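Data first, discussion second: the structure below is written as structure tokens.
A single protein chain has been omitted from the complex, and every remaining protein chain is retained in its original position.
Entry: subunit A
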């Protein structure tokens, strides 16, 4: 019966197929024949459900697709493992990035941080670089809701690197309530900020002013002598120091800036 079908198939197929069919008939590969027949049947005619060789074909097809499925399964598993490993790797990398980035910034000096922590004892031993005069201008700001009057007492000071300098700001509380202020500062240009060292000032701590009180607030600072040797600072002649006051609640303290190793 199979032969009958095959012959009918081969009548519509080209000659090559016929010889192939016959050759396979001659061989003892009954399974291959069946699968090939099934292959052709599927392509040309819808297979009748109750046809006898089909059951044999199903088994072989199942076996072949089973091995194929297994192959796909193992391949899928490998791919999934790789993807999961990549995901875990990314998460780990994002956690590791924090100290790595910190190290990189220290090494490359990006972000305006001093490459190494500056030495507080150098104040004693530093020599002023008298040739390089830098003008330091002063700016005073306050937050909109802060009611103090806050202004610098000098517009500018000419300093040289390596020399300690003193500057004054004045703050007045014109209201009838005591107000606590807390301030932060800023130095422009940003790269010069790493050479601007404050020995003592009035920032980052609460300062309380009683009603109608006026005080002088000094800033004692110096510019690192290495400023003169930095090629990036060769054209910097003016540094602006800017303080901004905010109102503070009782007991509030600004966290000291810098990382924990600072």
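We adopt the following convention: a contact is a pair of C-beta atoms (placed from the backbone, for glycine too) under 8 Å apart; a residue touches a chain by one contact, two chains touch by 3 or more; residues count from 1.
Basically, contacts and distances are computed from a predicted model.
> For the chain that is missing from this picture, which UniProt protein name fits: "Hydroxyphenylpyruvate reductase-like", "N-acetyltransferase domain-containing protein", "High affinity nitrate transporter 2.5" or "Cytochrome c oxidase assembly protein COX19"?
"Cytochrome c oxidase assembly protein COX19"
> Decide which residue listed in A:146, A:201 or A:248 touches the omitted chain of the complex.
Only one listed residue reaches the unshown chain, and that is A:201.
> Which subunit A residues would touch the chain omitted from the figure, given the whole complex?
110-113, 120, 123-124, 126, 128, 130, 153-160, 163-166, 168, 184-188, 190-191, 193-194, 197-205, 207-210, 213, 215-218, 220, 222, 256-258, 262
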